[in-house]
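Have a look at this one.
Every protein chain but one is kept in place in this view of the complex.
Right after this comes chain A.
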Amino acid sequence: MALRSDLRVIADNVKAGSRVLDIGCGDGDLMAVLQSEKGVDARGIEIDPESVEHCVSKGLSAIQGDADRDLAEYPDGAFDYAILSQTLQTAERPDLMLDELLRVGRQAFVSFPNFAHWHVRSHLMFKGRMPVTNRLPVTWYETQNIHHLTVADFEVLLSAKGVSIVKSWFFHGDREIGHFAANWRAEYAVYQLSR
């Protein structure tokens, strides 16, 4: 199954047979791959009822819920991994969300669009308007992204919270790029994190 690149990286780095909570699981594409390729016990949280319906009708375990509130229900260390893909920037409080990820999961995968990519910077610089790009396709007034962040911002938050980076990956389009000047060059980033 062709997964989005950030999900592919996550799928490749989750240990077989582990327990995973996919927050914002959408139609369950990642969970399905984790289950079939790696025998992972995958659970999802998704706010959109139709997406939850798709998950359940595929035999996946998903609950309709709001990650900002419902993560609190899970016991500490209930999962080997908590996954938050392209959702951190929509959280009410991304910093508290990060705490919750590393409370319910022993490790976390987080992916997000990088607001410091040079497309975004030049859009702001030359047009003076909030950017609409491939990765950020929605206008400022309609977007669910209420907390835009950059690769540099994220790493500052991690060090302030004492969170360790197990591994990180950076992408331009579907192509993985190196770590060099990632805050300029990466359209989005994936981090594997632990306490």
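Quick note on the criterion: a residue touches a chain if its C-beta (ideal position, glycine included) is under 8 Å from a C-beta of that chain, and two chains touch if they have at least 3 such contacts; residues count from 1.
Criterion: contacts and distances are computed from a predicted model.
Only one of "Cbb3-type cytochrome c oxidase subunit CcoP2", "Aspartyl/glutamyl-tRNA(Asn/Gln) amidotransferase subunit B", "Homoserine O-acetyltransferase" or "Amino acid ABC transporter substrate-binding protein (PAAT family)" fits the UniProt record of the hidden chain, and that name is "Homoserine O-acetyltransferase".
Contact with the undisplayed chain is limited, among A:Asp12, A:Glu37 or A:Glu73, to A:Glu73.
Interface note for the absent chain: among A:Leu7, A:Ala62 or A:Leu149, the touching residue is A:Ala62.
Residue in contact with the omitted chain (choice from A:Glu53, A:Asp99 or A:Asp153): A:Glu53.
Counting the whole complex, the residues of chain A in touch with the unshown chain are 19, 41, 43, 49-50, 52-53, 55-65, 70, 73-75, 78-79.
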